[in-house]
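Entry: subunit A
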Amino acid sequence: MLMGLYNYWIVVVLMMVGFYIVIAHGNLIKKIVGLSIFQTSVFIFYISMAKVDGGTAPILSDGISKYSNPLPHVLILTAIVVGIATTALGLALAVRIKEAYGSIEEEEIQKKDNLDC
Partner candidate 1 sequence: MLAHLPILQVIVPMMAAPLCLFLTRPRLVWLFALIVSGLAFLISCILLQQVMTSGAIIYELGGWDAPWGIEYRIDQLSAFLLLIISAVSTVVLFAAHTSIQKEIPVDRHTLFYILYLLSLAGMLGIVATGDAFNVFVFLEISSLSAYALIALGKDRRALWAAYQYLIMGTIGATFILIGIGLIYQMTGTLNMNDLSMRLPEVAHTRTVFTAFAFIIVGVCLKLALFPLHLWLPNAYAYAPSIITAFLAATATKVAIYLLIRFTFSVFGLSFSFTTLPLQILFVVLGLSGIFAASTAAIYQKNVKHLFAYSSIAQIGYMIVGFSVSTTTGLMATLLHLFNHALMKSALFLALAAVMYRIGGVQLSQFQGLGRQMPLTMAAIVIGGLSLIGVPLTVGFVSKWYLILAVIENGWWPVAVLILLGSLLAVVYVWRIVETAYFKPPLAGSEAIKEAPLSFLVPIWVLVIANIYFGIDTRLSIQVTQVAAQSLFGVGPP
Partner candidate 2 sequence: MNISLATMLQLSIILPILAALGIVATGRKPDLREGVTISTCLVLLYFTVNLYQGIKQGESINVQWWEILPGLQLSFNVEPLGMIFALIASFLWLITTVYSIGYMRSHQEQNQTRFYVCFSIAIGSVMGIAFADNLFTLFIFYETLTLSTYPLVTHAGTEEAKKGGRIYLGILLSTSIVFFMLAIISTWFVAGTLDFKPGGVFDSNVNTTVAGVILVLFIFGIGKAAIMPFHRWLPAAMVAPTPVSALLHAVAVVKAGVFTVLKVCVFIFGIDLLSVLPTTQFLLYLAGASVLLASLVAMRQDNLKARLAYSTVSQLGYVTIGALLATSSGVIASSMHIAMHAFGKITLFFCAGAILVAAHKSKISEMRGLGRQMPITMAAFFIASLSIIGVPPAGGTWSKWFLLMGTMEAEQWILMAVLMISSLLNIAYLLPIPFRAFFPGVETNSVNVGIKEAPLPSLIALCITTAACVVLFVYPQPLYELAKAILTTPGLTYGQ
């Protein structure tokens, strides 16, 4: 039972790993990496959920009556695009932060901001 759902275990583990990195790490790049892992886990969740046992790729051809569900795959194509955009924007912000603050460590940035006030 538990092993039968191993794809979900992978999803959950990845999700927790990503989430932990986002929360625990002070380095802005690492945070974004964590965020990416977090998002990827959701992609895997969608993709694996669409798999039908014994089903093939959803391309119509003779002699095959069992297909995997194509819709989640299509959806996740969109989500991947969104994910890339998010990562790109996040990295771009990190670059700008580095230029403005001279650091990408959360603690140092906070410290500099507090000095400003």
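The rule is simple: a contact is a pair of C-beta atoms (placed from the backbone, for glycine too) under 8 Å apart; a residue touches a chain by one contact, two chains touch by 3 or more; residues count from 1.
The candidates came about this way: all candidates are chains of the complex that A comes from, given by their letters.
Since the model is a prediction, treat every value here as computed from it, not as a measurement.
Any copy counted, the candidate of 1 or 2 that touches subunit A in this complex is 1. Across the complex, subunit A meets candidate 1 through its residues 19, 22, 28, 31, 35, 38-39, 42, 45-46, 49, 72, 75, 78-79, 82, 85-86, 89-90, 93-94, 96-97, 100-101, 109, 113, 116.
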